[in-house]
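Shown here: the complex without one of its protein chains, the others still in place.
Every chain is named by a letter (A and B) in the order it is written, and numbering of its residues begins at 1.
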Amino acid sequence: MTTPATATAPTADALSIDIGRVLNRLRSAAPRVHCLTNAVAQAFTANVLLALGAIPSMTLAAEEVPAFAASADAILVNLGTLDESRRTAFALGLEVAEATGKPWVLDPVFVDRSPPRLALARDLAARRPSLLKVNAGELAALGGAEALAGVPLAVTGPVDLVQVGARTLRLANGHPMMGRVTATGCAAGAVLGACLAVEPDPLLAAAAGLSFVAIAGELAARSAAGPGSFVPLFLDALHALDAASLGQHLRLA
Amino acid sequence: MTTPATATAPTADALSIDIGRVLNRLRSAAPRVHCLTNAVAQAFTANVLLALGAIPSMTLAAEEVPAFAASADAILVNLGTLDESRRTAFALGLEVAEATGKPWVLDPVFVDRSPPRLALARDLAARRPSLLKVNAGELAALGGAEALAGVPLAVTGPVDLVQVGARTLRLANGHPMMGRVTATGCAAGAVLGACLAVEPDPLLAAAAGLSFVAIAGELAARSAAGPGSFVPLFLDALHALDAASLGQHLRLA
Partner (left out) sequence: MTTPATATAPTADALSIDIGRVLNRLRSAAPRVHCLTNAVAQAFTANVLLALGAIPSMTLAAEEVPAFAASADAILVNLGTLDESRRTAFALGLEVAEATGKPWVLDPVFVDRSPPRLALARDLAARRPSLLKVNAGELAALGGAEALAGVPLAVTGPVDLVQVGARTLRLANGHPMMGRVTATGCAAGAVLGACLAVEPDPLLAAAAGLSFVAIAGELAARSAAGPGSFVPLFLDALHALDAASLGQHLRLA
């Protein structure tokens, strides 16, 4: 809200240095991300966080979420497979996030396909997530960026857009193969949480997290014979990612 | 029920052309399969559908199933990990299937090991699934083909049998390695749903779906060093499958 109305966009070289520092801090700090996420994404999300150097925790049990959230460095709220136990877990996790100022990411997956999910997503977006991760369809269902004024946005697509107040970045990495593997987007939400745990500026945290995932995806897709072999290559690429490869591969649009 | 009492079985060449057309239609239409499936199979099933060219959705939440099922092209009802939330989801999904005439697949996994599962499977089979996918043990627990008259059957085993009224097909592809990886059978049920979404004849849809999975499994097992490397190879093979490879590899028994 207090960002300048105009801001000079960084070059890819300058940005890659900044996100390389985020990666190094992430590796040193090994932040814990408590993931309140959907049933399909849980195992892959845990493996993505571990490969990158963060620590996942995953319980949704009402009696456990407060303690796990309180000791986590960031919280992910992913609205997939939205059952009663997840609704309760979200409420408990957000109480902790709001009481402690801990960063949290909202990922309203498929909000465009489910009216109760849309209603919940609107309520949660109004509670000002540190980042709201959406694709174009989900953003439209939520009323567009205008309806979400004040919420830092990470809008994924062929070009990823990060928008925080008047500041925007457009990131051009990624590969269509990522859409042929379930939960890559959901796991990216958890990576955004890990970045927010070590980088307070949501613009830079979002650019870092989206780039880590998109560049690892690009590198994996180069060697993959299909979506099956993509998965281990993607996790290996996240694990091997470093400032030099970010500098070499980061592209802005 | 109205199929002729006798029918000439197709040759492998003729059948491979027909199922190649099903595959091409599946790739063009990218049908969405709403999978009401067990906890162990969810992520792998999603990846199998994506690799083949279909779109998975997975929520079991009571308030979400009606909308997801209504916008899906087929519904999978898999009885593994049969908790209360799944029972409710099945009831809601079947209401949609019956109201709309949408195809649905019933997979009563391990029905031979769990009395409450058997009771539910009998009730659901009586509601005439578009295809009932079983192995020999599950079929026996349900009383055999005679007890299921009028229900199109896809019976998996070393030789897969498809039986729709008086018409039958015996398919001889597959590999034992598939039994060393969890959820390959459950994922096959979802593939049957995707085929029913683009092919109204259950005999042909079942032959197509079972063959896609069994041929991809065979090709993957050739290169796999074990059940671990089998998984990415299997997904890659599903993704690469085309009419030519179906023609080359389809075997009837």
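As a working rule, a residue touches a chain if its C-beta (ideal position, glycine included) is under 8 Å from a C-beta of that chain, and two chains touch if they have at least 3 such contacts.
Quick caveat, the model's predicted, so the values are computed rather than measured.
Within the set A:Phe68, A:Phe110 or A:Phe212, the residue that contacts the chain not displayed is A:Phe68. In the complete complex, the residue from A:Val33, A:Ala51, A:Leu153 or A:Ala206 that touches the missing chain is A:Ala51.
Within the set A:Pro116, A:Pro232 or A:Gly247, the residue that contacts the chain not displayed is A:Pro232. The chain that is not drawn here is touched, among residues B:Ala69, B:Ala89, B:Ala183 or B:Leu252, by B:Ala183. Counting the whole complex, the residues of chain B in touch with the unshown chain are 38-41, 43-44, 80-84, 86, 110, 113-117, 179-183, 224-232.
Residues of chain A in touch with the missing chain: 39, 42-43, 46-47, 50-51, 56-64, 67-68, 71, 85, 231-240.
By our rule, only the chains that are shown with their structure count from here on.
Chain A and chain B have Cα centroids lying 34 Å from one another.
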